[in-house]
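Handing you a structure now.
Only one protein chain is missing from this complex, and each of the others stays in its spot.
So, chain A:
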Amino acid sequence: MNRRGFLASVSVVTLAAGLGLAGGYSARASEPEAVFALGSAEIGAPHHDPIRATLLSTVATLIYDRLIEQDVDQSYHPHLAESWENSPDGMNWTFKLRQGVRFHDGEPFNAATIAWWIPKFKGSPNEYLVDAVDRVELVDDYTVRFIMKRAEPNLIYNLASSFMGIPSPKAYDAAGDNFGVTEAVGTGPYKLESFAVGQETVLVANEDYSWGSDLSDNKGAPHIKRLTLREIPDASTAFLELKTGGVGLLLGVPDQFLPQLQAEETLDFRSLPGFGITYLAFNTRAEPFGDAAVRQATALAVDQGAILKSVFNGVGLEAHQFLISTLVESKIDPKLEIHHDLAKANELLDKAGWQRGDDGIRVKDGKPLKIKLTAQSETAIKRTAEIVQAQLKAIGMVVEIDIFDSTTVVDQLKKGQHQLAVRQYGWNNADILDWFFSTTNIPYPNSSGWQDEKSQELRNVAMQQSKTLDERVANFRKYQENLIGNFLFVPIHEPVQNYAFNKTLLEVPEKLRGTQLVQATTVDIKVVG
């Protein structure tokens, strides 16, 4: 062998050793098992402790049960609470608890559990969920009464939150800070087997489970006996995992993947109504948006239909008010909803003294109608900003787009450095209006800077003086009608939640239950074959 031949051989061997390609990486066990990939918003949950968590994933809804479940139409259903009653003055809530429920560690679930659980929220990030509860009284072993500091009809919504999953008191106190990391004990349909932060959680079926909520067809132990929930941050990788069968179900699929999903014979998807809104946020402290006429003209110049078609491929709904459409509070007077009306938008600006120059740009007192539009560096948001830029040009407004990462955008909003911003929120409760528009939340999250006595009065009534759910709905409708009448935002789009699955691996019910694909549907999913 000559010098060149020798060197070439050594290099080829080195390359082969480096590559080391070999087959075979998985073996399917005989018992029904499945792998789900968590949605991007759920990735990075550092633990599964519902009391002290600020981020929880679907995992928590599988390990822990809640007193109350919320369905896709936002209605409330019994679970560990068989029934409940709110006194007419709203100052007492009485819950009848389900009997025969046991935690994964064998401990019984009863009224004493609730009396231990509610005070645990004191000092936690989730304290606000039970802040209105003064104390818990034990009526009998399976009946508890919450004595309230103030009437809070929204308590029922809070109790249906995933942060209100009930842990085992014994395991919780014994594990301390490790609860939710090394062990997580609830009464739910799955038990924690292992958890690797940022990687995966492995769950095994709770074979003693027989207290499923009425949202599930299957009230007993789940069909999938071993469930792995993986964290795959890149949507393309997750999609390829689904395609190859490495993952059976994706708990969140970007709209742009839907055409590819539909083209694949082995794949299918289910959808649930959206959980939030994309909108434009005005800064009323920054000119020209201190003027209600300019805000109204801007709102009317935005064509929601065009954005839905060009940015979101027609997936989801046009938004014409601030709340998600499944909330009853969203059903405001249709005349107040914000719809595209270019002629009226131009008319409003003409009346407000903004005259068009030769170049089509409007001018008032020598100042051109030129604004900055702040947006975060996410594809759909950036594209929305670009379409809005083009649409506002039609009313003679020049828009410059500033792109930042999400935390910097929040910083800009907090400092009031923005004029107009493309924003998104994800929340299925009308109290989001308080979050973004109450004077108590200036400068952030109320970055609109809106301060108005009438608005705040309506906010106070809705938030603090509603005694029943019906009253609360009526009060929030009035509050939103006031806000929308002042043109503090431009609603744009209400996305849907998409869940994709591999048909060769899983059978997913046609109709999903719950506000998201969580416990109620998961226990009904079957493994094919």
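Just so we're on the same page, contacts are C-beta pairs under 8 Å (C-beta built on N, C-alpha and C of every residue); 3 or more make two chains touch, one makes a residue touch a chain; residues count from 1.
Following the convention adopted for this analysis, contacts and distances are computed from a predicted model.
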Missing subunit (named according to UniProt) among the choices "Fumarate reductase iron-sulfur subunit", "Tol-Pal system protein TolB", "ABC transporter permease" or "Succinyl-CoA--3-ketoacid-CoA transferase": "ABC transporter permease"
Tell me which residue among A:236, A:262 or A:379 touches the hidden chain in the full complex. A:236
Out of A:429, A:455, A:498 or A:516, point to the residue that touches the absent chain in the complete complex. A:429
Quick one: say which of A:309, A:414 or A:526 touches the chain that got left out. A:414
Could I get the residues of chain A that touch the absent chain, sorted low to high? 2-4, 6-8, 10-11, 14-15, 17-26, 44, 46-47, 52, 54, 125, 127-129, 131, 181, 196-200, 230-234, 236-238, 240-241, 243-244, 246, 405-408, 410-412, 414, 425, 427, 429, 431-432, 435, 440-441, 444-445
